[in-house]
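Only one protein chain is missing; all other protein chains are in place.
Up next is subunit A:
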Amino acid sequence: MTSTVPAPAWTAVCPLSAIEPETGVAALLPDGTQVAVFRTRDAVYALGNIDPFSQAAVLARGIVGDLRGTPVVASPMHKQRFDLRTGECLDDQGVSVPTYPVRVVGGTIQLGRP
């Protein structure tokens, strides 16, 4: 008989201080999914790390900034920008990357299941 242990709702990833403000890092979830975690001056965001245009797992290495006030990351591969809040690509309508629930508890960043 097999019993399924429910995965915990939140996975601790790293201390907030491990991410420089206005940059991102990649994290590996237990199921093998890669998540790009970004820290801006005032918030933390989590998107899928795979750039949908090149299929390469690189979004975490993009430059973080804003497009007319919207927080974005630009893919390091071909520079398309993604809204950090929604995962939507702002340069190509209809393309988007998944977003993940993220929170900071006691100085630690935790990712939730989408």
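In this section, a residue touches a chain if its C-beta (ideal position, glycine included) is under 8 Å from a C-beta of that chain, and two chains touch if they have at least 3 such contacts; residues count from 1.
Note that contacts and distances are computed from a predicted model.
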{"item": "Per UniProt record, name of the chain withheld from view [\"Cell division topological specificity factor\", \"ABC transporter ATP-binding protein\", \"assimilatory sulfite reductase (ferredoxin)\" or \"4Fe-4S dicluster protein\"]", "value": "\"assimilatory sulfite reductase (ferredoxin)\""}
{"item": "Subunit A residues touching the omitted chain (full complex)", "value": "11-14, 18-23, 25-28, 32, 34, 37, 40-41, 50, 54-58, 61-69, 71-72, 74, 76-77, 79, 81"}
